[in-house]
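See structure below.
Just one protein chain is left out here, and the rest sit where they should.
Letters A and B mark the chains as written, and numbering starts fresh at 1 in each.
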Amino acid sequence: MAHPASPFLPVLILLLVAAVTAAAILVLSGWVLPLLKPNNPQEAKLRVYECGVPPLQTGARHKYSVKFYLTAMLFILFDVEAAFLLPWAVNFKTALWTFGAMLSFMATLLVGFVYAWGKGAFEWER
Amino acid sequence: MIIEHIDAQLPGTITDRHDFRGDQTVVITRENLLAVVDLLHREGFQFLVDITAVDWPEREQRFDVVYHWLNLASQERLRVKVPVADGESVASLAGLFKTANWFEREVFDLFGIRFEGHPDLRRLLTWGDFQGHALRKDFPLDGGDVFCMEGCTAPYNNGERS
Partner (left out) sequence: MAELDINDAVLTTRLDAVVNWGRKNSLWPMPFGVACCAIEFMSMMSSKYDLSRFGAEAMRFSPRQSDMMLILGTITNKMAPVLRTIYAQMAEPKWVISVGVCASSGGMYRTYATLQGVDRIIPVDVYVPGCPPRPESIIYGVMKLQEQIEKESLSMRKDHIARFYESLERQDALQAAKGLTSQQTIREMLMDAGERGVGTIF
């Protein structure tokens, strides 16, 4: 008796095509392209482009503090944690296992929190 | 009409005048420039159209700084010429007329005539450390460029002398 074609066959084909494409791109750009492209690294090519004139020192290049970036990054992390917490909290049925799972998730993030605290990431004036 | 006004109110300032096909021109001395400009402004010649200069190397006062004015109300135009010798400077109109700022910089760049009272007198059309003043009659047309076709290697000759 012939096996009926599995409904998951297209998925396998897609997986193979994706793998082959990714591999081809990597091989071509990593090994084939360096043979074909002209290789002439020059410092002048890396200069800031400002229509051919030396970059003006005035402009919009104001240094701003990295504190803002730090604050934003920490916010994202703990905000996402809260976002994961909320649906769990809504669907929580009293059971030790689910509670323990969420506790371990928060414990992982707690480690990061304590580390950031210790490093002074929450101090604005530093 | 305006020339009669100048004659009446500032007698002796006009050293010469001529008229070509309706173009009125007066020649004044550089000391009287501000007074005449003041009078012109009061009489309605409030649009400074151009400031330029001409080099007459055989004359003692070699440059002629030329101003053009337009009376927007009466549509009259007037040309004012101010003879200046090499090294002498002219009063700047940059405080009175905004356009005079760059016009005078252009005249300084191309002729070397300095304007007293100009806030920022530097070259305009040529680059910062250009040597010489380009529209003077003794400035070579090609700027002293040694490049010429004969006897030079050129890219299109593949390095051979032509």
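Going forward, contacts are C-beta pairs under 8 Å (C-beta built on N, C-alpha and C of every residue); 3 or more make two chains touch, one makes a residue touch a chain.
What you are looking at is a predicted structure, and each value in this text was computed from that prediction instead of being measured.
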{"item": "Touching residue (missing chain; options A:W31, A:Y49, A:W97 or A:W124)", "value": "A:Y49"}
{"item": "Selected residue (touches chain absent from view) among B:P57, B:G95 or B:G143", "value": "B:G143"}
{"item": "Residue numbers in chain B that touch the chain omitted from display", "value": "125-130, 134, 139-147, 151-156, 161"}
{"item": "Where the missing chain touches chain A, by residue", "value": "35-38, 40, 42, 44-45, 47, 49, 51-53"}
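Note that only the chains that are shown with their structure count from here on.
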{"item": "Centre-to-centre distance between chain B and chain A (centres being mean Cα positions), rounded to whole Å", "value": "64"}
